[in-house]
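Down below is the structure, laid out as C-alpha cells.
Moving on to subunit A:
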Amino acid sequence: MSILTVKNLTKAFGGLIANSDISMDVKKGSITAVIGPNGAGKTTFFNMVTGVYQPTSGDIELNGKSIVGLKPHAVSAKGISRTFQNIRLFGSMTVLENVMVGMHNHIKQGLLGAVLDLPSFKKQESFAEQEAYNILDYIGLSQFTNEEARNLSYGAQRRLEIGRALATRPQILLLDEPAAGMNPKETKELTELIFKMRNEFGLTIVLIEHDMKLVMEISEHIIVLDHGEKIAEGIPEEIRTNQKVIEAYLGKSGAETVS
Partner candidate 1 sequence: GCSSSGGNDQAGGKSTEPSADGGKVGSAQVIKIATQSPLSGGSATIGESIKLGAQLALEENAAKFKELGFELQLIPFDDQADPKKGVANAQLIGSDTAILGVVGHYNSGVAIPSSEIYEKYSLPMVSPANTATDVTDRKLKTVNRIVARDDFQGPAGAEFAVKTLGAKKIFIIQDKTAYGTGLAEAFKGAAEELGAEILGFEGITIGEKDFNGVMNQVVAQKPDMIYFGGMYTEGGLIIKQAREKGFTGPVMGGDGMDSSTLVEIAGNSVLNTYITSAAGVTTATDAGKQFAEKYKAKFGKDIEGYSAYGYDSMGVLLQGIEESIKANNNALPTREQVAEAVRNGKEFEGVVTKVSFDEIGDNDYAKIFIYKFEEPAYPAAQVDEVSK
Partner candidate 2 sequence: MAEKILDLQNIDTFYGGIQALKEISLHVDAGEIVTLIGSNGAGKSTTLKTISGQVKPKSGSILYNGTEISNRAPHETALSGIAHVPEGRRIFPKLTVKENLEMGAFSVKDKRIVKERMERVFQYFPRIKERLSQQGGTMSGGEQQMLAIGRALMMQPKILMLDEPSMGLAPIIVEQIFEIIKELNNEGITILLVEQNAFQALSIADRGYVIQNGKITLSGLGKELIDNEQIQEAYLA
C-alpha cells in the first residue's frame, strides 16, 4: 500500500526546471532512496514534500489526501518529518531541548497554564523531558543531553537531527544525505539505526544519499533523478546496472564499489 503518492510534480525556479514531471509511489514501511547527480533536484523534491517550496504543478498525496499548499508546520503535523542536507539544528539550545522542540505538536500547554505553573503544565513538561531523553538514548546521544547542539561533532549533529525528526512522531521520515561527512564505520552505525527505526516503529523512510554502499545496502526501492527528471526507478540490482545511471551518476568506479 502506498503512503506517499507523487503525481507529475514540477518545480521551476524562474527559467530553471528543478523538478520536471516526477511521479512516484512510496510504499508504507519501505526504505526508498532518491539518488542523482549534484543539482539533479533531489533536495528540491524533499522541499516540496515538506511544504518548504510550493510545486509549480503536480500533486503530492499522503494516504490519498493532497498535502499541496500546506505550510511546513502543517505538513509536519500530518506526519512527515525530515532532516536537512546542511544541518539546521537549534545551535545554542541544548541537545535535549532540540528534541523537545520536535515534540511541539504533542505537548498540550496553554499560555495560562504555563504562566500560572499549573500542575498539568508541569506534568506535560516532565513528560516531554523524559520522552526527549528516551529518544536521545535511542539514537545514542544521551551523554550529550545538556550540551549545546552546536558543540556536537558533525556526525552527532546529523544523528540529533534524526532524533529531533523522530520526536514529531512521523509516519514518513525524509533524510537528506544523512551519511555525508561520515566515515565508513559511522555510516555503518547509521545504516543500522535507520533499519532499526523502520523495523521498530514501522516508519516509512525516504533518503537522499551519495554513498552508494549505504544506498544499495539499505534501500528497497531507488529513484534516480537527473536534471530534474526521473531517469530510472527500481530495486538496487536494476539501478546498479542501468547504463543511463552509470553514465550520469555512478561512473566507472562508482559502479565498481557498488557491485
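The candidates came about this way: all candidates are chains of the complex that A comes from, given by their letters.
In the analysis below, contacts are C-beta pairs under 8 Å (C-beta built on N, C-alpha and C of every residue); 3 or more make two chains touch, one makes a residue touch a chain; residues count from 1.
This structure is a prediction, so every number in the text was calculated from the model and none was measured.
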Item to check | Among 1 or 2, touch partner of subunit A in the complex | outcome: 2
Item to check | Residues on subunit A engaged by candidate 2 in the complex (per definition of touch) | outcome: 36-39, 85, 151-156, 177, 180-188, 210, 212, 248-254, 257
